[in-house]
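All protein chains of the complex are present and in place, except for one that has been dropped.
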Amino acid sequence: MFHHSGKLQYPVKVDKPNPEFAMLLQQAIGGIEGEIRVAMQYFFQAMGARGDDRIRDMLMSTATEELSHIEMLGHAVALNLEGAPVSYQEATAQDPVMNAILGGANPRHLLSSGLSAMPVNANGVPFDMSHVYATGNIAADMLANVTAEAGGRVLASRLYNWTDDHGMKDFLSFLIARDTYHQQQWLAVIEELGGFEKQLPIPNATPEDNEAMQHSYYYLNTLLDKEAPKGRWSEGPSLDGRSQYSVRNQPAPEGQEPSLGGAKEKSGAQKEQIDPKK
Amino acid sequence: MFHHSGKLQYPVKVDKPNPEFAMLLQQAIGGIEGEIRVAMQYFFQAMGARGDDRIRDMLMSTATEELSHIEMLGHAVALNLEGAPVSYQEATAQDPVMNAILGGANPRHLLSSGLSAMPVNANGVPFDMSHVYATGNIAADMLANVTAEAGGRVLASRLYNWTDDHGMKDFLSFLIARDTYHQQQWLAVIEELGGFEKQLPIPNATPEDNEAMQHSYYYLNTLLDKEAPKGRWSEGPSLDGRSQYSVRNQPAPEGQEPSLGGAKEKSGAQKEQIDPKK
Amino acid sequence: MFHHSGKLQYPVKVDKPNPEFAMLLQQAIGGIEGEIRVAMQYFFQAMGARGDDRIRDMLMSTATEELSHIEMLGHAVALNLEGAPVSYQEATAQDPVMNAILGGANPRHLLSSGLSAMPVNANGVPFDMSHVYATGNIAADMLANVTAEAGGRVLASRLYNWTDDHGMKDFLSFLIARDTYHQQQWLAVIEELGGFEKQLPIPNATPEDNEAMQHSYYYLNTLLDKEAPKGRWSEGPSLDGRSQYSVRNQPAPEGQEPSLGGAKEKSGAQKEQIDPKK
Amino acid sequence: MFHHSGKLQYPVKVDKPNPEFAMLLQQAIGGIEGEIRVAMQYFFQAMGARGDDRIRDMLMSTATEELSHIEMLGHAVALNLEGAPVSYQEATAQDPVMNAILGGANPRHLLSSGLSAMPVNANGVPFDMSHVYATGNIAADMLANVTAEAGGRVLASRLYNWTDDHGMKDFLSFLIARDTYHQQQWLAVIEELGGFEKQLPIPNATPEDNEAMQHSYYYLNTLLDKEAPKGRWSEGPSLDGRSQYSVRNQPAPEGQEPSLGGAKEKSGAQKEQIDPKK
Amino acid sequence: MFHHSGKLQYPVKVDKPNPEFAMLLQQAIGGIEGEIRVAMQYFFQAMGARGDDRIRDMLMSTATEELSHIEMLGHAVALNLEGAPVSYQEATAQDPVMNAILGGANPRHLLSSGLSAMPVNANGVPFDMSHVYATGNIAADMLANVTAEAGGRVLASRLYNWTDDHGMKDFLSFLIARDTYHQQQWLAVIEELGGFEKQLPIPNATPEDNEAMQHSYYYLNTLLDKEAPKGRWSEGPSLDGRSQYSVRNQPAPEGQEPSLGGAKEKSGAQKEQIDPKK
Partner (left out) sequence: MFHHSGKLQYPVKVDKPNPEFAMLLQQAIGGIEGEIRVAMQYFFQAMGARGDDRIRDMLMSTATEELSHIEMLGHAVALNLEGAPVSYQEATAQDPVMNAILGGANPRHLLSSGLSAMPVNANGVPFDMSHVYATGNIAADMLANVTAEAGGRVLASRLYNWTDDHGMKDFLSFLIARDTYHQQQWLAVIEELGGFEKQLPIPNATPEDNEAMQHSYYYLNTLLDKEAPKGRWSEGPSLDGRSQYSVRNQPAPEGQEPSLGGAKEKSGAQKEQIDPKK
C-alpha cells in the first residue's frame, strides 16, 4: 500500500522562470526516458515478480522513489511557468519578438493545463504505457531497467547542459546522482545471480535443443561491399562460455522463395488474383 | 543502400496451418519484442552513430538481417492462414465450435489483410515507432539492444513452447539462435570499450561536478515496514569503482512543500482560485 | 514524497484462477475507467493545484490511494493467471476445446508478461496519458474526477456481475465502495465552493462581455423532422440563475458560405487549383 | 440521417491572418477539449441510448450542432493561414526573425495540409477516439458531457484571452456562449432524473449487497505527516442521503503481502526464478 | 451547417443477434477502412478545398452521407448485442462452451459501452485521426478517397461473405453499392480534370527543373538474383506522356559513405565517441 508525505524528496528551486525550459523538462516526465516510465515499469515488474522476493521489494521500493521524482519534476515545470503570458498583449509587452511567438513553449501549457505539468514529452506527445517493459523474466527486466536509467541519465545530463538556471542545475544534479545508482542497482542483481556468464542467453531456461546452435555464435555480415568489422564480437570465447565467436560474410539465402499462389475465393481479392493467368 | 535476394534467409515451413498461431506470431513481427522494432532501432542508431565507424557498420548490417527476419515471419503468418475460413458456413463446417468463433484468430487477418501478416502485435495493436530507442550514446544504445534481444528470445521461446508444429519449431529454433548471438554482440561492444567499469555511469562524459555524488551510491528504501533487502547493491564497491554502496532506510523528505499560491488572472481558472479566501 | 507498505490495502483472493477474467480485470487497470487513469489524474491535478491548498492535499492523498488499487488489481490478475497453460499440449490436456483457443485470454499474458498484469485494457490496448485530465480549473477538474469515478463504478459493477468467484466478488465490492465515496468526494468540493449555481458556467471567471449571451440559454434543435424534446433544459430558470431556458427549432445558418478561392503558388496544389478556370 | 446547408452556423471572420493562432485553434478542433470529441461522444452515446428516447434525440441533435462547430473552426484555421509563407525566401522577406523560424506555426500546416485545418491538437497530435466516452449509463454519460463542455469553455476562454483579433474574438464569444448552455443542458438531465441524490452512487442500479458499504463513506487520508483536510467531504450527511461522512487517517494495510512464489516451467522465466533458492 | 433526420438512411435489421458479428462490424465503423475515416476525410478536405467550388460541395455532401453510414452501423452493432450475456451464469446457461468465453466478442462491448457501438476497430483499437488524409492537392486527395472507398468495399464484401444473417446481408449490400459509386465519383473528378495524363505527376504544378528527370522514368530493380519483371511499367510511353519507361538493374550506389565523425562535447555521448581512438 502507498503513503505520502507533504514535502518533496529534494528541494526544487527555479531562479528565473522559463516556459521553454518547462517544455524541455516534460521529456523527463512523459518521455520514454522519463520518470513515469520507470515508476510504472518497476511497479508492474514488482506485481509480476516470481522467484526471489527481495527483488520484488526492491522493485516496489524504487518504483515508489520514482513517483517522488515525477512529483519534483511536476513542480519544476509549474515553477518555470509562473508568470508566463496568457494574452497576446501581455506576451508582446514582455518581449516583442520571442513571447509573441509563445517563446518556444508548449502551447498546451497555456491552453490545456493552466500553466502546469502534463504527462507528455517535450513534443507534447502523451506517454503511452506500451513502454512499460515487464516480461516476467528477471534478467530481461533488469536489462530493461538499466537501459531506462541510462536513457534517463543521458537526458538529465542534456537538460543540465542546456539550462543556465542555478536552481534547476542543483535539482538536476540530484536526478543525475540517483540515475547513477539505479543503473548499478539493476546490474548488481544480474551480478548477484552469477553475472552475464550465468544469465546468458536470456532466457537461460530454454533447453539447448530448442535452439539451432549452429547459428548461435556467428556475426552475420550482410554488407555486400565491406568486410565484417573485427572486434570482441567476432572471435574468442562467447560471453556465456558456451562456444567461440566467428564471422559469416555476405551470406546466401538458405530458404525457399516465398510464393503464395492464387488467392482464395471470397477472400476479397480481385478476380485476377483468384485465378492468375500466370 | 539496400538490396534484396528472392529467397528467405532460412526455410519456413508450416505442417498444419493454424490461424490462432498466426495471431501469436504477430507479436514477433509488430510487438515491442518483435523484429520491426529491432530492425528500425539498429537502422536509426546506425544513421546517428558517431565515433567508431565499425559500430555503424555493425548496426546497419544487423538491421539488414532483422529485415530478413520480418520477411520470414510474415511468410510464416501467411502460411498459417492458408485455408482459414472466410465465411460463417465454411467456418462452421470445418469445426462447429472453434471456427464459428473465429478460432481465437485475429479478426483482421480475415477482414483487413486478406489472410496475410500485418505490422501489429498479438492484440492487433499496430507497432508504433516510439519504441525505436536511439539516444546517440553508444553505451545506452547497446543496452537498449541487449534488452530488445532478451525480450525477443523470451518471446521466441514462449512461441516455441506453445506450438506443436514441427515446421514452426524448426523456424523458431533459428530465431532463438540468432537472438542468442545478438544479445552477446551488443554486450561485446561494451566489453570492447572497457566493460561496465569504464562505461558506467552512462553517460560517462558527464563531469563529476554536475552530479550530487553524495546521493549516487545509496539504496533508498522507501518501504515503511520492511528492512532494505541485502545484496550486491547494498554494500561493497560500486560497479564503476568510484565508491561504496550503502543503504538509506525510510528517508524523510528533504525538500519543501510544493505550494503554488493563487492562480493567474485570465489563465482560465475559477474565480475562487484566482483570489483564494484561505 | 511517496512511501510504501509491504501489504495490500485490502485482501485479494481468487478461489479459482480464470485467465479470461484476468483479461477482463485489465480494463480496471489500464482502461479509461481504470485506476492508472485516476491515480495519474489526481496526481497531475495536485501538482498544478492553485488556490485552496486543502484541495491539493486531497488530490495527492487520493492519488496515493488509487496507486494502491492498481497494486491490488495487478495482484488479482496474476492470481487469475496462476496455472494458465503455456504450451499447446498442456492447453489441450486441460480442456480440449476452450484452452486450445487460449480460453478467451489475452495472448500477451502468455507471450509478453509471463502470466502477470500489464498496463493495458481488456483489448490489450496500452493506456495512454492523454486521458489524464487536468485543466488547472478546479471545477472542471472536479467534474472530470466524478466522471472518472462514475465510469469506474460502472465497470466494477459489470465485473462483479460477470464473475462467480467469491474472492473476486469480495474484492470488487471493496472497489465499488471506494468509488461510491470518491464520486461524492469531488462533488462535495463543488458543493463547498457554493454549488453549481456559483460555479457555473465553468470557468466562472470569464467576463460576461466575452460571451455572446444571446446564444447562451437556448436548446438548439437541429433535427429536421422532430420537435425539440421538452424537459428541464428547455424552459424555466437556468441552473446558474443568470437567465431562462428556451428552444430554437430547425435553425437557419447565420454565417457565410466558406469559400477559400484559388490555391497559393508553390503550396503543393495542382495547377488547376492555383488558377481555377471556374 | 444527416443533412447539410452550405453556410456556416455563425459568421467566421479573421481581421489579420496569424499562422500561430491557426496552430492554437487546432486544440479546439482535435484536442481532448475540442469539437471532434464532443460531436463523436454525443453521436456514439445516442447510438447506444437506452431508456428515455428524448435523451437520444437530444444527444443526436447536439452532436449535429457540434459538427457545425468543427466546420467553423476548420474555416477559421484556413483563414488564419491565408498568405502564410511557403518558401524560405518569402518567409524571410515578410519578417526576418519570426517567419524564418516558421513563426511558431505548426509545420504540418505548411507540409501536410496545404494551409488548412487538420484533425490534430495544438501539438500536432492527432485526435484519437479513445476519448469518446459512452458507457451506456446515462448519469455517467451526462457527467462526461458536462466535463467535456467545461473543458471546452475553459479552452475557448483561453483562446479568447490570447488573441487580439476582433473577428476571432467575436467567433469565440459565440462558442463560449454555446458551451455555457451545453454545460447546463447535460446537468439538467440529471436534475430531471431526480438530481444527484437520486442518481448517486452511479450506477444506482447496483444492489447494496454488492458493495462493502463500511468502506463507502470515509475519506482516506494517506498522507503520513498531515491531518486530513476538513470540508463538506469529511463530515455531515452523504450527498446520496444514505450515510454520514467520516475520516480515516493514515490507515494500515488490511491485506496480505502479495507474494507469487516461483515461476512456472516453460513460462519464459530465468532458471533462478523457476527454482528459487530462497 | 449540419442537420439531422430522425430516421436511418436505409433500413437496418438483424434476424439473429450475434455479439461476434458486432465485433466484426466495428471494423466498418472505427477501422481504417471504415466510415468515421471517410466522413472525416471528406469533411477536412472540404474545409481546405481551394479551386473549383463544386469539389468542396461534393466533398461536404458525401461527408454528410458517410455520417449517416456510421449511424446505421452503430445501430447494427447495438442490435447484434441485444441479449448478449452480462454475467457468467447467464453466459454459461446460454451456451456452455462458447458464451462462457465471451463467444469471441469484444469484451469492452460488455465492460465499457453497455452493449453498444464504439469508435474502435475489430481489435478494439480506437480510430485515430492521423488517417484523415487531406493534402490540399486535389489529385492526391481524390486518389486517397478512391483508396479509402476501395478498402471500404473490400471490407463490406468480406463482412457480407462472413455473415449468414439476412438482415445484415441486405444492409451490407447497400453499403457495397454506395462504395461502388463513391469509388467512381472521385475517379470521375480526375477524369474531368483531364485524366491521369494531365494530372500526373502529382503535384503537376512542380516545375520540371525542380526534378532530376533523368531518374523519373526507370524501374529500379534492387533484387540481386532476379531479372526485373517486365510489364507496362518497364517499357513504352510513360502514363503522363512526358517520356519512355526503362529498367535499371541491380544498381550500384551513387552516393557517399555516410560517416558522421566524432560526437559533440556536452551532447550526451560517451567519452569514447567524443574522442574516438580510431
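Every chain is named by a letter (A, B, C, D and E) in the order it is written, and numbering of its residues begins at 1.
Methods note: contacts are C-beta pairs under 8 Å (C-beta built on N, C-alpha and C of every residue); 3 or more make two chains touch, one makes a residue touch a chain.
All values reported here derive from a predicted model rather than from experimental measurement.
Trainee: Counting contacts across the entire complex, name the shown chains the missing chain touches.
Mentor: Touch partners of the hidden chain, whole complex considered, are A, B, C, D, E.
Trainee: Could you tell which one of D:27, D:116, D:135 or D:238 touches the chain left off the display?
Mentor: With D:27, D:116, D:135 or D:238 as choices, the missing chain is touched by D:135.
Trainee: Touching the missing chain, which residues of subunit B?
Mentor: Residues of subunit B in touch with the missing chain: 1-9, 30, 36, 40, 43-44, 47-48, 50, 57, 60-61, 63-65, 67-68, 70-71, 74-75, 77-78, 112-120, 126-130, 132, 134-137.
Trainee: Which residue numbers on subunit D touch the omitted chain?
Mentor: Given the touch definition above, subunit D has residues 1-7, 47-54, 56, 86-89, 97, 100-102, 106-108, 110-112, 114, 120, 123-126, 135-139, 193, 199, 202-205 touching the missing chain.
Trainee: Take the complete complex as the reference. Which residues in subunit E touch the chain that isn't displayed?
Mentor: On the side of subunit E, residues 3, 5-12, 32-33, 54-55, 57-58, 60-62, 64-65, 68, 71-72, 75, 78, 82-83, 86-87, 114-116, 125, 128, 130-131, 133, 135, 137, 139-140, 143-144, 146-147, 150-151, 153-154, 157, 160, 169-170, 172-174, 176-181, 183-185, 187-189, 191-192, 196, 200-203, 206, 210-224, 226, 228-233, 238-240, 245, 251-258, 260, 263-269 touch the unshown chain.
The criterion applied here is as follows: only the chains that are shown with their structure count from here on.
Trainee: Which chains does subunit B share as contact partners with subunit C?
Mentor: Intersection of subunit B and subunit C contact lists gives A, D, E.
Trainee: If I compare contact pairs by residue number, which of C-D, A-B or B-C overlaps with C-E on over half of them?
Mentor: B-C
Trainee: Can you give the whole-Å distance between the Cα centres of subunit A and subunit E?
Mentor: 31
Trainee: Provide the C-alpha centroid distance between subunit B and subunit E, rounded to the nearest whole angstrom.
Mentor: 28
Trainee: What positions in subunit A touch 2 or more of the other chains?
Mentor: Those would be 1-9, 47-48, 50, 54, 57, 60-61, 64-65, 68, 71, 75, 78, 86-87, 112, 114-116, 120, 125-126, 128, 130, 135-137, 139, 154, 157, 202-203, 266-268.
Trainee: Examine which chains touch each other and state the graph shape they make (line, ring, star, complete, other).
Mentor: complete
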